[in-house]
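Contents: one structure, followed by commentary.
One protein chain omitted, others in place.
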Amino acid sequence: MSAHVPIPTLRALVSVWAALIVLTGTTVGVSFLELGEWNVVVALLIALFKASLVAWVFMGIRHSNAMTRLFCVAGLVWLCIMMFITFSDYTTRGWTYQAQPWSHPKAGGSH
Amino acid sequence: MLARLLFLADLELFPPAASAQAGPIDDLYWFEVIVSAIMTVLIFAAIVLFAWKYRRRPGVEAVQIEGSTPLELTWSILPFLVMLVMFGWGAQLYFAAQQPPKDAMEIFVTGKQWMWKIQYPDGNREIDELHVPVGQPVKLTMASEDVIHSFSIPAFRIRHDVVPGHYDSVWFTPTKPGRYHLFCTEYCGNQHAGMIGWVTVMDQRAYNNWASGGGSQGTLAEQGEKLFQQFGCATCHLLDQQGRCPVLRDLYNKPVQLSDGRTVLADDAYLRESILEPNAKIVRGFEPNVMPNFRGQVSEENVIQLIGYIKSLSPQTPASQQGSQQPPVVLAPPGTPAKASPKPKPAPGR
Amino acid sequence: MATLAHHSAETEIEPVDYLNVEFGWKSWLLTTDHKRIAMLYLISITLMFFVGGAAAVAFRINLLEPEGIFAPETYNRLFSMHGIVMVFFFLVPSIPATLANFFIPIMIGAKDLAFPRVNLLSWYLYVIGAAFTMYAVLRGGVDTGWTFYTPYSSTYSNSYVLAAAFGVFTAGFSSILTGLNFIVTVHKMRAPGMTWSRLPLFVWSNYATGLIQVLGTPVLAITLLLLAFERIAKVGIFDPNIGGDPILFQHLFWFYSHPAVYIMILPGMGVISEIMACFSRKRVFGYNFVAFSSMAIAVLSFVVWGHHMFLTGESMYTGIAFSILSFLVAVPSAIKVFNWTATMYKGSVSFDTPMLYAFGFIGLFTIGGLTGLFLASLATDVATHGTYFIVAHFHYVMVGGMVMAFLGGVHFWWPKMTGRMYPEAWSKFAALIIFLGFNLTFFPQFILGYLGMPRRYHAYPPEFQMLNVLSTAGASVLGIGYLIPIVYMLWSLKYGPKAGNNPWGATGLEWKIQSPPTTFNFDETPIVTEEAYNYGEAEGVHG
Partner (left out) sequence: MADATVPVSHEPTAEETHLRHHFANSAQQTDASTLGMWTFLITEVLFFGGMFMAYAIYRATFPDAFASTSEYMNVILGGTNTAVLICSSLTMVLAVRAAQLSSRKGLILFLILTMIFGTIFLVIKGFEYTDKWREHLVPGFNFHYAPAQFEHNAQILFFLYFCMTGMHAVHMIVGLGLLTFLIVQAQRRVFNANYFAPVEMIGLYWHFVDIVWIFLFPLLYLIGHRT
């Protein structure tokens, strides 16, 4: 009566490993391109993809039930809640607290 | 009996309302008190009624009731609608509390363990005492030298944290002459309870007398100018021609182009940052690392004086909006400091 | 434990239960039985409660005189100790680690929590955390308040911040492990037939609590760690004088600490659901809504933390958003209050001590909750923030609510936990004293608050004296009120009448087994065939 987790094939594991190594190379490579703010986005997307690969195959999420999958993303979702709300504060007040942002609605961002 | 005892103890149960803000906030407060009281009475009454009426009696069994979705929805949605009123009302007052009128008189407050230092544009300085003329909107620009303080005048129903590293601001229009408490309401260390001061609201004439009475060391701008010389700022910030550093004349409240392409407004917060950490935002066309960091070299009060001086270098800004915001008080000689009347925003409430 | 051992030794014919199955230090300190761990927790949190309570009485005495009686250092350390001990070492673990630890497995028909050894570890972490905090207190105390606001805590305070913060950090892991254990237990250990819709509401509320503990507490842990590093290395992560941002600390801190107030109150709400059903002999009105509201509170509690920061220079727009979200989280709490009240409708209400505490809870929590609206509403928050109004508000919720629920729960389940009844007359008297003392202590503080008296002042302007004296008088009454149950509960361990398996005629699996339960709770895994609170078919006890 062990847990009925299908045993993964060697080929599946090794190809995921290879994909991860290639993606690591890619993310380093892309970081040398001049993409402006997109560098962050691309790097994070690749990281997210790599993390999903590890979770999906290595950590066996692909064979898990819905509850485990829910728990798997719950932490990430909560982290996003924390970041989103905190950032909403920072972006709407600016770093240096401006004494009267309402009295010069246009002066700040006219570039 | 109790009432007499309270009377004898000269007990206040409600604070005086001495600012234009106090009335509207009290109105909301009483609205909330009444709603809460009604809810409390209803729930208490229901508990007492049910507990008594359905008390355990021999032979009487409880009637099993599952629940009722319509009822649940009713008592979820109805209270929420009432709460929406509180929200909207509160948010509107909060929004107004963040917008000082353009003719507000500007006073500077520095919190420091454990005192409030007050600086007036005409150069007067006080500790733990704030004098304001009745009917004149006052905007406080506040800074902290050390930890977080919170500036609170209960009689005015105003309060704002004074967070180090920022300028915080709060404004009010005093309406009743008198002396009122000024508290620090954010725990700031040992003598937190000692950070109590007084606000004195005086009529305009008394205020003028008071303002001219102090042995002033010159206006805020003059004090700032002294510091400007003392720190040697003038060697690089030349008044009328380009030096190694930007010209400060006509700078205040103007947009400034930075070397990284951004544009910022040269307001109090920007000027403060540029004094304390000059490299944070470099003006286009200038080199970084020319000016030393003044963090730790000048106190927040000095910064306020320096900003006062810089402001005085931009006496009449042509842009009408900014011009009207420019408080003329800054340059007015002592004795005729404030524009007492006409207020663009008549004090609401009482 | 001496009393317990003694008692069971002299009555040899008694059946074996979890208390008399083994004796000696080791059998307690190395136990993995959730019931024994719950009792260990009960003893430890009671000790901490009296430490925190003593501090409270002491600083209330200081406030008899406007200029204060003690030195400001003493006062500041007393209120900080009161806050830290009460929040992290009493309120957070109070019901989850004791009553829920004891009863969740029984209520769902399990033999133990999912991870018994982790459960024991969690108690040890609690003890270590408490020891560090007490060390800080004995060395001279900590004076930052329980919020540890930077930069005061990281740069300016010269008290024992690090030891106290480490204590809280460790206790945080204790809380995380408790929550983790509950979540897994409720998911995986339910007896056959114990579906989610049959779970007692106490289990629901503790499940929701577990979610908050797991999702929120790690953020507190890392925040305190960053604070400690800043204090040690003097790097400006939160101190603006060296480049940091104190508001970031508040965001991180309140991301945990606002949900934490629901860690404190949700289990209490679960207790009240049990008590209201039992002593009205009715199914809880609107079971689904009460259960759902616990989950709604758990989720919404994570998006309202900014209402602690309306005045810090937080963005006005964020403030407005937080304000409406805070009103939103009031709705599920209101749902609960209405449903408890409606539960009595056409019931058969008796006035046993747990029910008196439940009445107290509903009344005081209602006031506490409604005054919360003043603080969610932006303009009145400006007028009351940082004053005694806040102090009164959260004491109405935490003490008026949570402590009432805790005492109600302890009285309710005492016969099951110990097999003995407590003296009824004394317990009713104590409940009354506590209720009166509580209101006398904290109601004047609402008035003081709107008058503007700031919290954490060791001295105050003389016009506030009368109300402060009233409050201190109430605190003494309250203090005595809390001592009475200790005395008669200990007394009842030996002299209390035998309780029997189901003294209240309650439904629920915990009442179907022996009192006190055996080590494995059930001889055979029960099969659940009925809804929770099936009082329609349960036979009554009192005629």
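Read from first to last, the chains carry the letters A, B and C; within each, the first residue is number 1.
Criterion: a residue touches a chain if its C-beta (ideal position, glycine included) is under 8 Å from a C-beta of that chain, and two chains touch if they have at least 3 such contacts.
What you are looking at is a predicted structure, and each value in this text was computed from that prediction instead of being measured.
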{"item": "Where the missing chain makes contact, among the chains that are shown", "value": "A, B, C"}
{"item": "Per the touch definition above, residue among C:217, C:250, C:387 or C:445 touching the missing chain", "value": "C:217"}
{"item": "In chain C, positions touching the absent partner", "value": "105, 110-116, 118, 176, 180-181, 183-185, 187-189, 214-219, 221-223, 225-226, 229, 232-237, 242-245, 248, 251-252, 520, 525"}
{"item": "Residues in chain A touching the chain absent from view", "value": "1-10, 13-14, 16-17, 20-21, 24, 27-28, 31-34, 36, 39-40, 43-44, 46-47, 50-51, 54-55, 57-60, 64, 67-68, 71-72, 74-76, 78-79, 82-83, 86-87, 90, 95"}
{"item": "Missing-partner contacts on chain B, residue numbers", "value": "260, 277, 279-280, 288-289"}
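Here, only the chains that are shown with their structure count from here on.
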{"item": "Chain pair with more C-beta contacts, B-C versus A-C", "value": "B-C"}
{"item": "Middle chain, criterion being Cα centroid separation", "value": "C"}
{"item": "Centroid distance [mean C-alpha coordinates] between chain B and chain A, Å", "value": "40"}
{"item": "Distance between the centres, which are taken as Cα means, of chain C and chain B, whole angstrom", "value": "37"}
{"item": "Multi-partner residues of chain B (at least 2 other chains)", "value": "98, 163, 166, 168"}
{"item": "Where chain A touches two or more other chains at once, by residue number", "value": "97"}
{"item": "Chain A-touching residues of chain C, taken from the complex the two chains share", "value": "187, 215, 219, 247-248, 251, 255, 302-303, 305-306, 313-318, 321"}
{"item": "Complex contacts: residues of chain A adjacent to chain C", "value": "67, 74-75, 78, 81-82, 85-86, 88-90, 92-93, 97"}
{"item": "List of chain B residues in touch with chain C within their complex", "value": "6, 9-15, 24-25, 28-29, 32, 35-36, 39-40, 43-44, 46-47, 50-51, 54-58, 60-68, 71-72, 75-76, 79-80, 83-84, 86-87, 89-95, 97-98, 113, 146-148, 150, 152, 154-155, 157-161, 163-166, 168, 181, 183-194, 196, 295-296"}
